[in-house]
Each structure stands twice: as structure tokens, then as C-alpha cells.
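Every protein chain except one is present and positioned as in the full complex.
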Amino acid sequence: MREIRYYEALIEAMAEEMRLDDDVFLMGEDIGLFGGTFRATEGLMAEFGSRRVRDTPIAEAGIVGLAMGAALAGLRPVPELMTMNFAIVAMDQIINHVAKMHYMFGGQFQVPLTIRAPGGGGTQKGAQHSHSIESWFVNAPGIRVVIPSTPYDAKGLLKTSIRCNDPVLFIEHEMLYSSVGPVPEGEYLIPLGEADVKRPGSDVTIVAWSKMVLEALRAAEILAGEGIEAEVLDPRTLDPLDWNAIMTSVARTRRCVVAEEGWRNVGVGAEIAARLQEQLFHELDAPVLRVGAANVPLPYSKDLEQAALPHAEDIVQAVLKITT
Amino acid sequence: MREIRYYEALIEAMAEEMRLDDDVFLMGEDIGLFGGTFRATEGLMAEFGSRRVRDTPIAEAGIVGLAMGAALAGLRPVPELMTMNFAIVAMDQIINHVAKMHYMFGGQFQVPLTIRAPGGGGTQKGAQHSHSIESWFVNAPGIRVVIPSTPYDAKGLLKTSIRCNDPVLFIEHEMLYSSVGPVPEGEYLIPLGEADVKRPGSDVTIVAWSKMVLEALRAAEILAGEGIEAEVLDPRTLDPLDWNAIMTSVARTRRCVVAEEGWRNVGVGAEIAARLQEQLFHELDAPVLRVGAANVPLPYSKDLEQAALPHAEDIVQAVLKITT
Amino acid sequence: MITATAKLRMYRQMLLIRRLEERVAEMYGEQAIGGFTHLYIGQEAVATGAISALNHDDYVIGTYRDHGHFLAREGDPKKFMAELFGRETGICHGKGGSMHLADMENYFFGGTGIVGGSMPIAAGLGLACSYREDDRIVMSFFGDGATNQGVWHEALNFAKIWNLPVIFVCENNFYGIGTDVRLSSSLTEVYKKASGYGMPGYRVNGMDVLEVRKLCDDVVKHVRAGSGPALIEARCYRYQGHSMTDPGRYRARAEEDLWRKRDPIPRLARTLLEEGIASEERLQELDAEIEEICDAAVEFAQESPMPSPSALYDHVFSERYPSDPHA
Partner (left out) sequence: MITATAKLRMYRQMLLIRRLEERVAEMYGEQAIGGFTHLYIGQEAVATGAISALNHDDYVIGTYRDHGHFLAREGDPKKFMAELFGRETGICHGKGGSMHLADMENYFFGGTGIVGGSMPIAAGLGLACSYREDDRIVMSFFGDGATNQGVWHEALNFAKIWNLPVIFVCENNFYGIGTDVRLSSSLTEVYKKASGYGMPGYRVNGMDVLEVRKLCDDVVKHVRAGSGPALIEARCYRYQGHSMTDPGRYRARAEEDLWRKRDPIPRLARTLLEEGIASEERLQELDAEIEEICDAAVEFAQESPMPSPSALYDHVFSERYPSDPHA
């Protein structure tokens, strides 16, 4: 199968949906003429013009709010926010408006909106550009949270998100944009709420998403060397979250480590650990351990930043703690 | 000891600190002439005038940002946000600025800022006024989270917060303002990070904060009727969080229920449950259960709202599940 | 030129809003209604005059002070009252309440509780109109206090640079809760804020429904023709407290009296009589009609069932998945 980059998969997904449906349009900062800070909209203005690929002022709350209004009127906007940290600027529009309108109006209006934004650190962008805050959006009901780790998942899930009649926060990762993976020619969709086993294993389950899937796979390699077969489970979407797949896998392996790039303290991993011990209290052979970012804003200095972020080695350590 | 209301305790704390230190001042929407939506600043403009009790425009990001600037310059602002839902409007200022400046500037500036805001539902204010989102602020490092349940704790902790050289998010509760409790005359401080046993017990530990402490105490009464002695532990501050007290209590009772008003999914309770099973895996006689809000925006209709919010009865059910 | 029928319809509309809200106040007192409830009494001329200049399928959006706009949009008084009672038959099935009325059939997008929060959404509705090149326009209502909120600025800028068909109607009642506009706003003549966006700004007497209508007929014509967004400041006054719980000590008695003399309803009544559009008798008939509508609305609300407990998890999403709570 052909291999393409993560950002190219995103471009294909958007282009295909835009060709199929004139209601789909893009808006965001420097997504048009400039082609997108991370090239994720490259070439789209050339094909679709400035009506459907709209460069905006720097006003995140406005971007989300305008997209929200257009969605209420039945269009399918796909706004891009340059980073998840800037999504915080639009937090009120996303949480108090986008995620609540359908409910508080008793289902009268739908909000078919897909907000794209990359999270993640690792490139020394410091404390105001690099954080992973998916946990807040999973905590608050009313918005789907999609967070693919491979080009294949990125394309299939973005197409599904754009067709979804509910708001979706589609979280990308700065370090994944240039990653390469197999993506079939032509159209396919991946349903929300279906986890994917990125590597099968029998001794321990590693639940990881976004860039941490790559770290988990590296960890699994290392662990295989130690004779430990780790299963790497990628939920791919955090709302809905495929509890069934997680419970089934851990019921089998009886051990679990959750790896996320966000702050570990009150992260999504905490919810997974909490539910595992609720539902598999007697099946678990060891505590569920969590790997995540250190409880600090991300520092600029390379070594410090790396020390703050979770890596394969941390996952290995956690697995060894509960398997030996 | 005399008994006063929660909001009166807050007023005393602010008035005392303002008398002691001219650098302390208040700002917020309708806190002056109007006396505060929940009366928590009543009479302060009369005593301190409009220089130190400042009515602001409706601009939450601006309110927090201006307070932040004043704090950087060495003042001790105590801005009020009318509800936690409106704090979301100021989310970028709080998370990307207030919580990160000290770190990202290598400790050069301090941010002695205390942001006051009430969370909580129960009065049919609907989906945009009633949520409890403390979990986000506990997830993000750099800001202290204080969340008192009684007039006594409210006064002592607010005074400590105002004197703290780091930013504090001081979370009140709309349903607690008129609650009454003993508060000694004169000055006292309560250190951050010290949990308080609101009721001692030996059979199960109920960790609860803010209004849920009242629900937990009601639950403990009911459980006592069933011959179950519940210990009600109120951390009082969520950052720093008194892990020591929680671990010690649960190591003794071997059972724990966490009760919070925020959405249970990825709430602070998830972190507590996750750490308990990490550290007390072999001591726990039963899974740690969590009680929290249903995974929905708060509906207006009274019965629906009550159904969405956690109550003593839910705590009782959870405790019975793990004790019988 | 405003026809006699139009004038009579506006009178009826204002009276309906006034009387229904008087019932709301009464029912709130009886605790049949809860939460935050913000009355529109005194400002009826603004929503009535402005909205009457629109087509049925134009888009309208407002704030938590939304009773008047919902009703001026021809929302059903029964579903209105039932919503405030939190009943299953309410326009939002009891999920929204007073602050979050919305009405899909009448293109009324609510009913939002975050001051300023509706501004970019209004611009977004305008974006949809311009994107589809239908000849709809948008009317966005908000208060004087909202104009100091950041998203207000963003929305006006977006509307201007993209030439969106949006009429921003500021209902300047001179207070945001208890805060005088002079304490909160660097420009107290709100219409002048339009200059910061190269947008036309107009001021109108919001206590005179005919003046409001006249100006809006004009502005609607231009905006529909593609002239881009406009800002209207309608100066008005709310006769009640900010919400049902507001004692309202911050306003001078004399000021309140002055504005009560400008009550838009008797004012239009005088015109109707002077112009021979309606007789005393006709107006009394109208009163009676409206009383009946109010009675029927309250009765409908009282007799309607509460939402079923299972409704709690409805409408979080329109599409469900197995792992959703109680899916």
C-alpha cells in the first residue's frame, strides 16, 4: 500500500469531503495563502478558493464562534486552531457554547462542527505552545474528542468527524505531521469509538493515544527483548471511548499501563485507571500505572523539556514495575 | 463560638487583609455599588472606597489579565469572577499566563493573585452558569486550587490565599454562601494543603470537598443508622492536595468513596482513585468508587437538574456497594 | 411607510410581551419558575420594532434576556411558559429555561447566558447567509454591557472584513446589572463604537417602536442589499430589576420615573387612537384577547408533565455510541 505523511492524509480527508459537500469549508489563521503552519491545508486554497478556505484574523474565540454560528445554520465548518494552547483562548466558545447548544436547546439545533488543533511538545516551543489538554474536553460532555496517531487513522477519522452531526475536537500532534504510514487510495471511514490494537500482546496492556502510541510501540519492542509481550491499544477517540476494548484487553492481560502526553495529574489516564480498578478489581494482578507529563509548564531548554515529557523508557519502567 | 454565614466569613477575610495591607484590592463585576451578586463583597466599597473595591466592565479575560499585571508589579489583587463558568472566558489568561509566568520567566516575577469564583449548581441556572470545573485547574500546574466547605475554612483559607505569593483559584459555591458555621472572633490562618476530618470514622473514608462535604456528612448520618461509621475527609485545597491524609485514612479504613460535584468522568476523583490503587493496591478491600455529576450539561428543569447532580443518597449507595 | 395593520400588530406584540412577563413574575413568585429570570418589561419596543422589519426566515439571536425576542419572533406563548416551568412541553423540553429559549421554526437561535458569547455566533450565522448567497440577514441583540467583552470586538471585525449581512442591535438600557454604562464603557454613546470598525452606526429611541421600525426598515434594506454589517444603538430602559432577585438600589427614583413616562405601550396606544387606527373598544378587546392567551399559556404549562428522568441523557449528542453514558 502507498505510504503518505500524516499531514497529507489530513489534506486528502478535507479535500475529499469538500469535493463531496459544498457545505464543508475551512477557516483559520494562515491556512490559505500560507498553506497552514504545519502544512495541513497546503494546496486547498488553490483548489477550493477563498470562499471555502478562509484566512481569518487572529481571534480564536471568534473563529470558533463564527464556525459555530455557521454550523447552527447547517453548514459543516472545519476551523483550525494553530495549537491546543490557543484553543484555550476559545475555551468559552467551545465549552459553554459549542458543547452545550444542542442540549440546552432541547435538541433543536445540531452543531456539525470539527475543530482541528495540534497539541504536543518536543520542539522547544515552551510553556504557551506545547500542552496536551484533551482531558478537559473529555471531562466536559457535549463534544467528541478524536486523537489519531497514524496517517491511516487521521484520514479515516477526520472524514468521519466532518460528517458527524455533533461537534468534534480533532486533536493532531506537531511531532506526527511528518510521520509516514500506509494509507489506501480512495475513500474509507473509521467509526468513532473503536479502539485499535496497534500491537497484540498477552502480558500487559499499554493504552496510549496520539504520539504516545509511537512511544508505546518503542517500549513494546524493548520489553519484547525482556520477554514481555505488551499489547498496545490505541483508543483513537477519547469521547466516545471504547471501554469495551480496554476492559477486554486488560481482563486478559491482567496488567495495564496508560501513557498520555498530557499532565498525568488528573489526566485521562486517571479515569482509565479508576474505571479499571472499579470494574476489574479482582482480575488485576497489579495496580494500573500511568505515564504522563511532569506536573510543570513545559520549559524551553531541550533537556528540561525532554525530562518533562513522557517517553518509551518511562513506559518500560512502569511495565517492569508491575510485571516483575 | 459565634456563628456566621459563609459569605460573611469571606467578607471578614477580605476586610481584615485589606486593613493590614494597602496592596490588597478587589476588582470584579458588580462587587462595589451592587455589593456582589452573592453578597460576598457587601459593605467593602463603603469601607474601602472605589480605589480598592473596583467595579469592572463585563470582561473576564480583562479582569484576570489586569489583576495579573498588577500582581506582577507587586500588588495583591483579589479579582472576583461571578461564576466558574465565566472563568472559562478568562481561561487563557488563567492557564497560559497567570499559571505559567513565574515558571517561564525562571522565577523572576511572582504572581500574588487570588481569583475568587463560585461553582456549583442546584438553583436551576442551567448549562452556562452551574458547572464545577476544578479538575482542569488541578490538571494544569502553576495555580493553587482552594475550595472550602465551611465558613471557618473559607475565612482562614482566603486570608492565607491572599497572603500567598503564588496565584490561587479560590472556588466558592453558590449553595454554600448562606450556610452558617462557627467562626472565632479575630484573626486566624489555615495553611494550604492540610485536609480536615469533618467526621471521624473507621469503616470507610469519604473524600469530599465544597458542597459535597455537606452531602457526605448527611450520607454518614444515614450510614451510621446502618451501623457503618464513615470518615468524612475534606482536603479543603486540591493543589496542594494532602495525599498524606488521604492515604493514612484509607490505609486504616481500607475502603474509599470520592464525592465531587464536577463531572465524574475525568474528575479529581479519578486521580484520587488512581493513586489509591497505585499506592494501596494490597490494602484496599474494595474498589475506590466515585460519585459525581452525570455526564451532561446541567439542565434547567428542577427534577432533571437534581438528577444530574450528586447527592448524599448516591454516596450512601456507593458506600453500601463496597461495605456489604 | 408603516401600515395601520403593522402598527396594530406591533401594539399587540408589545402588549403580549408585557402581559406574559407579568405572569412570569407572578409565577416566579409562586416558585413555579426558577433559576435566573430576566424580564424585558420596558424594552418591548426594541425587539418588536426591529424584528417586525425582518422576514420570517431571517436569523435572530439574543441573550438571556430573551423573552421579548422569542415572542416577537412569534414563538408560541404556551411553549414559552411551559419552558419556564421546566416542562416536557417547553420549547426546549425544559432543558433551557428562561435564559435559553430557542425556536428552530422561527429561526431564533436563543437565548445565550454568557455575556457577549452570542456575538461571534451571530457573525457566523451571517457567514452562512453570505456563504450560501441566500438573501437572508441576521439580527443580533445584546446589551450595553456586552460591548466591552472581547468577543464583541472580534465579531464586529469579522463581520466587517467579510462583509457579512448582520445587524448588531445594542439595547442600551444604561446598566449591566448594577453597573452604570459610564463606569464600564469608554464610549457611552455605543453607536459610535461602530467607527472602530469602519461600520455605520445608528442611534434610535428604543422607547418608540415606530422609530425603531422606521430605522430598521432602512438598515435591513441596505444590509440585505449587501452593504455589509451595521450597528444600531437603541436607547431604552428596563423597568424591573436586572433579574427577579435584584432589589435594584443602584438607580435613582427620579431616573426610573422619567423613563416610565416614556413607556412604549401607552405611547403607541395614543398614536393608534389619534390616527384612528383603533378605537378604545378595540384596544380593550385586544387586552382581553391577550389575557386569554396568557391564561391559556399558564394553564398549559401547569398541566404539562415534567420531563421524564430518562430525558436527562437525551440531546447531549444527536448521534449516540455504545460507550456513551446510558446509550
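Letters A, B and C mark the chains in the order given here, with residues in each chain numbered from 1 onward.
In the analysis below, a contact is a pair of C-beta atoms (placed from the backbone, for glycine too) under 8 Å apart; a residue touches a chain by one contact, two chains touch by 3 or more.
Treat the numbers as computed from the prediction; the structure is a model and nothing was measured.
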Visible contact partners (per top-of-document touch definition) of the missing chain: A, B, C
From C:Ile41, C:Met199 or C:Cys216, residue that would touch the chain that is not displayed: C:Met199
Sole contact to the chain not displayed, among B:Arg5, B:His97, B:Lys155 or B:Lys198: B:His97
Option touching the unshown chain, where A:Leu33, A:Ala46, A:Val180 or A:Val197 are the choices: A:Leu33
Contacts of subunit A with the absent chain, listed as residue ranges: 29-30, 33-34, 37, 55-59, 61-62, 85-86, 89, 123-129, 294-297, 299-304, 307-308
Subunit C residues touching the omitted chain (full complex): 148-154, 156-157, 160-161, 183-187, 192-193, 195-199
Positions on subunit B where the hidden chain makes contact: 25, 51, 54, 56-57, 59, 61-62, 64-75, 77, 92-93, 96-97, 101-110, 141-142, 144, 164-166, 192-193, 240-244
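In this text, only the chains that are shown with their structure count from here on.
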Chain at maximum distance from subunit B, centres defined as averaged CA atoms: C
Rounded Å distance between subunit A and subunit C, as computed from the means of their C-alpha atoms: 39
Distance between the centres, which are taken as Cα means, of subunit C and subunit B, whole angstrom: 36
Approximate Å spacing (C-alpha centroids) for the pair subunit A, subunit B: 30
Where subunit B touches two or more other chains at once, by residue number: 85, 89, 126-128, 295-297, 299-300
For subunit C, residues that touch 2 or more chains besides their own: 90, 92, 94-96, 100, 112-114, 117, 150, 316
